[in-house]
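All remarks here apply to the structure that follows.
Of the protein chains in this complex, all but one are displayed in their positions.
A and B are the chain letters, set down in written order, and residue numbers restart from 1 in every chain.
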Amino acid sequence: MKRLANWRLLSLFAVLALVLSGCRGENFVSALRPAGEVADMQFDLMKLSTYVMVGVILVVMIIFVIIFFRFRRKDDKDETIPKQVEGSHKLEILWTSIPILLLLILAVPTVSATFNLADVSPMDKKNSKALVINVRSHLYWWDFEYPGQKLVTSQELVVPTNERVYFNLKSLDVKHSFWIPAAGGKLDTNTDNINKFWLEFDDKRSNEAGNLFYGKCAELCGPSHALMDFKVKAISRDKFDAWVTAMQDIKEPQKAQSDLAVQGQDIFNKSCIGCHAVTPENKLPDTARQAPNLTNFGDRSRIAGILKHDKEKLKQWISNPEPYKPGNLMTGKYDEMSPQELDALAEYLMGLKVQE
Amino acid sequence: MHAEEKMTYEKWPAAPEKTTLEAKNKFIGFWLFLGGETTLFASLFATYLALKDKVPSTEAALAKDLFDLPLTFVATMLLLTSSLTSVYAMYHMKNFAFKKMMVWLGLTVLLGFGFLGTEVYEFSHYVHTYKHTFTSSAFGSAFYTLVGFHGAHVAFGLCWILSLMIRNSKRGLSLYNAPKFYVASLYWHFIDVVWVFIFTVVYLMGMVG
């Protein structure tokens, strides 16, 4: 008998574990699969508050169920009048003080974590080695500037793992919010001021997630708010340094290789270069960077942050971006392209790689 | 006591503004309304303080360039005095001295118009001399909204007191109209108090820097 009970208990736990693992979401986008110091801290707070709160729910539910079975009026014709109780000071003090205690248990780590997450002092130190990234949000795309490295890239944030990365956030049109769920909570990009915070990406867990996290806009910003995704490439410090060097090496727009790509570059220089840069330096001020920087477009994993990264999708996107991102600012800025022109342009853009 | 009853000095109660149930309701309701008005002005003050001197260019006039103490001091004295005259009016209302009440109320209205006149002059001065307008900057928007809201309250109060005076000029006092006069004077005091804050927060603090 006892063994049977054990077995039952065990299978119950197995099912529970299965349900719980299913309840954690995908490791590249879920806040329940933390992949760094900030997300860990927040996940721990979530767990603590959940335990406390589930405890409260259990107490309420036990009383609730007892009431249902014991104090239901079984007979409609029952005329008995229950005793009219005014209250009970003892009980009332009990259920005032216990919640206060529970909230104190929760409040202390909350306050400490809040201050911890806001600590951006290394950013402002002189000769600080901390990596700082200026994030600028635009209607449906993200611009990332590395002021220390004098680099600009867009749509795909590249960060080194196992160190704190510091962010300056600002929006250049309407308010957005910068969120990488697996790495930590969000912070708004205001139009009025610069917001600062930090994130950290754990090397091991980044590898498990394929080194690519999903980032999202979390503040309603117009029709394509839902499609304002970006990606985060979290790689080891060595690889990051190599990437930076490779980017810095590009002083001039890269020369196209094949004939088709050369045609594409001509078209690009005629129709696109007015908004899209293909060199990474941060010579222009943030307000003058009107569209995503495409220096390393060929290395990226999505087109416009959302579409599959292949020539077919790219051609469809360029020929008419409107159905893919309603309300974007690219539609109608250039003449209609013929299929040949699209082929050439796609060939050229996909060849824009800084690393093999 | 019925509200319509013809009144004499002897029958006139000590607190004619809250003798009937309707009057009591009006009295408390109006105090509560003023509570709501307080939060309204508090929000406007907060907005003003947040946007004070927030202008798009260095040429635009700031608070310290704009304000002129003598003028606002005159405006302040006009409004404060009008509050005092309305107190006298209410004193006579409680004593069932209708004629005297009307005289003091008339004085209140005159002073109120004086205040509005200085305000209109002040605004046009800012617009013409400093190009400081409602649309020129966030500071301009906040300034004209706060002070203008108060000005609109003054204008409404003047219309209110005037129409009360005209409507009741032939009828004398009754328990029906006494609460109306009282509430109007309460409103007038409130406007006055708001002005004291405007004078301090906008003008005095504005001139300091």
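Criterion: contacts are C-beta pairs under 8 Å (C-beta built on N, C-alpha and C of every residue); 3 or more make two chains touch, one makes a residue touch a chain.
Heads up, the rule we're going with is that contacts and distances are computed from a predicted model.
A.B. asks: Identify the UniProt protein name of the omitted chain, choosing among "dihydrouracil dehydrogenase (NAD(+))", "Dipeptide/oligopeptide/nickel ABC transporter ATP-binding protein", "sn-glycerol-3-phosphate transport system permease protein UgpA" or "Cytochrome c oxidase subunit 1".
C.D. replies: The chain we cannot see is, by its UniProt record, "Cytochrome c oxidase subunit 1".
A.B. asks: Can you tell me which of A:Phe201, A:Tyr214 or A:Tyr348 touches the chain that was removed from the display?
C.D. replies: A:Tyr214
A.B. asks: Just checking the interface: what residues of subunit A touch the absent partner chain?
C.D. replies: Interface with the chain not displayed, on the subunit A side: 23-26, 29-32, 39, 41-42, 45-46, 49-50, 52-53, 56-57, 60-61, 63-64, 67-68, 71-73, 76, 78, 80-88, 91-92, 95-96, 99-100, 103, 106-107, 110-111, 113-118, 169, 171, 173-175, 177, 179, 181-182, 184-188, 190-193, 195-196, 214, 216-227, 229, 306, 326-327.
A.B. asks: With the missing chain put back, which residues of subunit B would touch it? List them for me.
C.D. replies: 3-4, 21, 24-25, 28-29, 32-33, 35-37, 39-40, 43-44, 46-47, 50-51, 54-56, 134-135, 137-142, 145, 163, 167, 176
Convention: only the chains that are shown with their structure count from here on.
A.B. asks: Taking each chain's centre as the mean of its CA atoms, how far is subunit A from subunit B in angstrom?
C.D. replies: Whole-Å distance between the two chain centres: 53.
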